[in-house]
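Remarks on the structure that follows.
A single protein chain has been omitted; all remaining protein chains appear in their positions.
As written, the chain order gives the labels A, B and C, with residue 1 at the start of each chain.
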Amino acid sequence: MSKARIATVWLDGCSGCHMSLLDMDEKIITLASLIEMVYSPTVDMKQYPQNVDVCLIEGAASSDEDIHKLKIIRLNTKCLVALGDCAITGNVPSMRNMYKVEEILNRAYVENAVLQQQIPRIGVPVLQTRCRPIHEIVKVDVFVPGCPPPSETIYNCVADLLAGKTPDIGATTRFGK
Amino acid sequence: MSSISAMPAPPSSDKRWKLVDAAIKRHGRAGHSLIECLHTMQECFGYLDEQGLKYVATALNLPLSKVYGVATFYHIFSLKPQGEHTCVVCMGTACYIKGAPQILAALEEKYGVKPGETTKDNKLSVLTARCIGSCGLAPAVVFDGDVGGKMVSSDALKRVEKWMNI
Amino acid sequence: MNSTLASQIVTLKIDGKDCGARGDETILSVARENGIDIPTLCHYDGLTDIGACRICLVEVKGSPKLFAACSTLVTEGMEVSTNSPRLQRYRKTILELLFSERNHVCAVCVSNGHCELQAMAMKLGLTHVRLPYRYPNLKVDATHTRYVQDDNRCILCQRCVRVCAEIEGAHVWDIMGRGIEARAITDLNEPWGASTSCTSCGKCVHVCPTAAIFEKGKSAGEMVKRSFVSELAAKREVYE
Partner (left out) sequence: MTAEELNELIEQEVEANKLFVHSINVCVAAGCLSSHADQTLDALKKEVKAKGLDKEIKVKGVGCMGLCAAGPLVEIRDASNAAQVMYQGVQGEHAEQVVASAGKQSVQSLVCDTSIPFFAKQVKIVLENCGLIDPERIEEYIVAEGYRALQKCLQELAPTKVVEEVTKSGLRGRGGAGFPTGLKWATVAKAQNKQKYVICNADEGDPGAFMDRSVLESDPHRVLEGMAIAAYATGANRGYIYCRAEYPLAVKRLKNAIKQAERVGILGQGIMGTTFNFTVEVRLGAGAFVCGEETALIHSIEGKRGTPRPRPPFPAQSGLWGCPTLINNVETFANIPPILRKGGAWFASIGTEKSKGTKVFALAGRVSNTGLVEVPMGMKLREIVFSLGGGIPDGKKFKAVQTGGPSGGCIPEQFLDMEVDYDSIAKVGSIMGSGGMIIMDETSCMVDVAKFFMEFCKSESCGKCVPCRVGTSQMYDILCKVTDGTATPEEIAMLEELCDLLKSTSLCGLGMTAPNPVLTTMKYFRNEYDAHIQGKKCPAGVCKIKAAQEVLV
C-alpha cells in the first residue's frame, strides 16, 4: 500500500498546534511509517502539491494570501482538517475583529513601536477586514478543536482518517483545551 | 414589610419637576407607575437625563438598574436631548413600500443626519417610527407632531427647510 | 409555590421512565431526581427560572410545542421526551447562536476549563460554529476593586440579575436595551466600581456560567466558581 500523502499548513496562528503535532513522542515514528509529508512548515516545499490525502490546517484566515492558499489547498486535498481553535473559531487572532485593520496596524507598528515607526506595506500580505474561521472560506471535513488540541487527539484523528474511519473527536478535546 | 422612604427633593428648582412630582404622587409612588412617570418626565424635558432617572428611582423606591433597564427597553424614551425640531419618518410597511426609505435618504443627503441623529447645530433630529397608523396616507412624516401624508422627498425637504432657515 | 399544586401527587413518564412527583415540581427537577439529565444554561438551583436560554426544551406527547423543562410544571399523565434527535439538533444550533453572538475566546479565558458554555459545547458535541461570528465591540469594566465584568463573554442568562435581586437583595444588576443590543448593567449603566448599591458580596461572580463576571487577579483557567448560592437560597428563612 502506498503511503498517505499528508500536508500541514500554518495560517494565522501561533504554531502551537504544530508543536502539539510534533509532541506525540514515539508515536510519530509509527505515524511516519504510514505517511508521506508532502507539504508542511517542517518540509521545504514551496508549492502546495496535488493529490493530497489529508491536510491539517492550523490558524485562521486573516490575509488575502491565507484565502488564496485555502482555495488551492481545497482544490488539491481529499480531506481537510481544521486543526485547533484558530482555524475553527478564529480564536485569539480574531480578537482584532472588533477593530478596524488600520487601527490595529497603527497600534502595533506606530503607537507601540519604539524604532522605525511605520506600517509595513511591501512584501507582506494584505490583512482582510476580518480574520475568519477557515470553514467560512472553504469546506472543512473534520474539526479538531483545542488550543492546542492534545497530541493524542491529533494522532488518533490522523490514524482514524488513514484507516478510513470518521474520527471521533468529542470526548478528548474542546474549545480552549 | 417594606417601608417607604421620604419623598426625595427634585434634582433642581426647574418648575417642570413639579409635573413629574405630581405624576409620581398621583400613582401613590407605586413602583408599577414607572413607565407612566418616565412618560411625564420625557414630555416635560424632551428626554430622560441621569439625574431625573435617579430622582424617579428614589421616589418610586426602585433599583437604579431596573429604572435604566426600563428606560432603555422602550424605544419611545430617549436618553439624550433631541434637536429643536423633529422629523419622524414612518417606516411602517405601507410607508416603506411607498417610498419612506427614499425620504430618509433625501434627508440624510441634504442634512447629513441618519435616523436617530441630530444636526450639529442642534436644529433637526431625524427619527423613524415603527408605524404611526396613518397607512392610508402612506408615506407619512411627522413634523414636530404634525402628521403629513402622501409625502414625497421634496415635500419633506421643503417642510424641514423652513425650520432650518429661521 | 401554589399549595394546592404542592399537595397533588402526579405520575408521569420521562424518556419512558415512570416518575412520581409533586404537582408543583418542574419537569427539570423531576428529571434530575430520577437521574435523567436535561442540559441547562440559564437555570440555577435556588433562583427563579426564566426559560430564556431554551437549551432545556423538551417534547411533551400530544403537543406540537416544545416546553422549557426549567419552567414547566409536571402534570398527570405527561409523557416527556428529553433527548430526541430534533431536540439535540436545536440545542446545538442554539449553542452556535450563543457562540456567534459575542466574543468567546476560550483559550485565553479565566474560566477556561470551568465554563458552563464551553462544557455544554463539549457535551453536545459542538466542534464548530456554522454561523458567522458577529464580533461586537464590547466593554470590559474593571473599575470594581475585586471583580471584573466582561461583556464579551456574557450570554444574558440573567443569573447575576436574579441572584442580586432575589438572594442578596441589592438589585445592582439588570438588563438594558433589547434584542441583540441587550447588555447586563450595574445601576444606571455606570462603572461597577462607582456603584452605590453593590455590596461586593460576589454572588454574581459565582453564579455566572462563563467569565462575564470574574475575580480580579485570575489568569487563564484560574477562575473556579463556588456553588454556595443554591445552599443559601435553600436555607433562607424568616427569623422568628
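The criterion applied here is as follows: a residue touches a chain if its C-beta (ideal position, glycine included) is under 8 Å from a C-beta of that chain, and two chains touch if they have at least 3 such contacts.
Since the model is a prediction, treat every value here as computed from it, not as a measurement.
Among the residues B:Gly28, B:Gly112 or B:Gly133, only B:Gly133 touches the chain that is left out of the figure. The residue from C:Ile175, C:Val205 or C:Val229 that touches the chain not shown here is C:Ile175. When you scan B:Leu19, B:Cys44 or B:Ala94 for touch with the missing chain, the hit is B:Ala94. For the chain missing from the display, the contacting residue among C:Lys17, C:Lys61, C:Arg134 or C:Lys216 is C:Arg134, taking the whole complex into account.
Counting over the whole complex, chain B has residues 30-36, 38-39, 66, 69-70, 73-77, 91-94, 96-98, 129-138, 140, 147-149 touching the chain that is not drawn. In the full complex, chain C touches the omitted chain through residues 50-54, 57, 66-68, 71-73, 90, 93-94, 97-98, 100-101, 130-132, 134, 155-156, 175, 177-182.
Please note the rule applied: only the chains that are shown with their structure count from here on.
Under the stated contact rule, the graph of chain-to-chain touches is a line, running from one end chain to the other without closing.
Centre-to-centre separation of chain A and chain B, using mean CA positions: 51 Å. Chain A and chain C have CA centres that are 34 Å apart. Among the residues of chain A, none is found touching two or more other chains. Interface residues of chain A facing chain C in the complex, by the touch rule stated above, are 82, 85, 88-92, 94-95, 97-99, 130, 132-133, 135-136, 140, 143-145, 147, 169-171, 174-177.
Those residues of chain C whose C-beta lies close enough to touch chain B in the complex are 161, 165, 170-178, 185-189, 196-197.
Touching chain C in their complex are the following residues of chain B: 50, 53-54, 63-69, 72-73.
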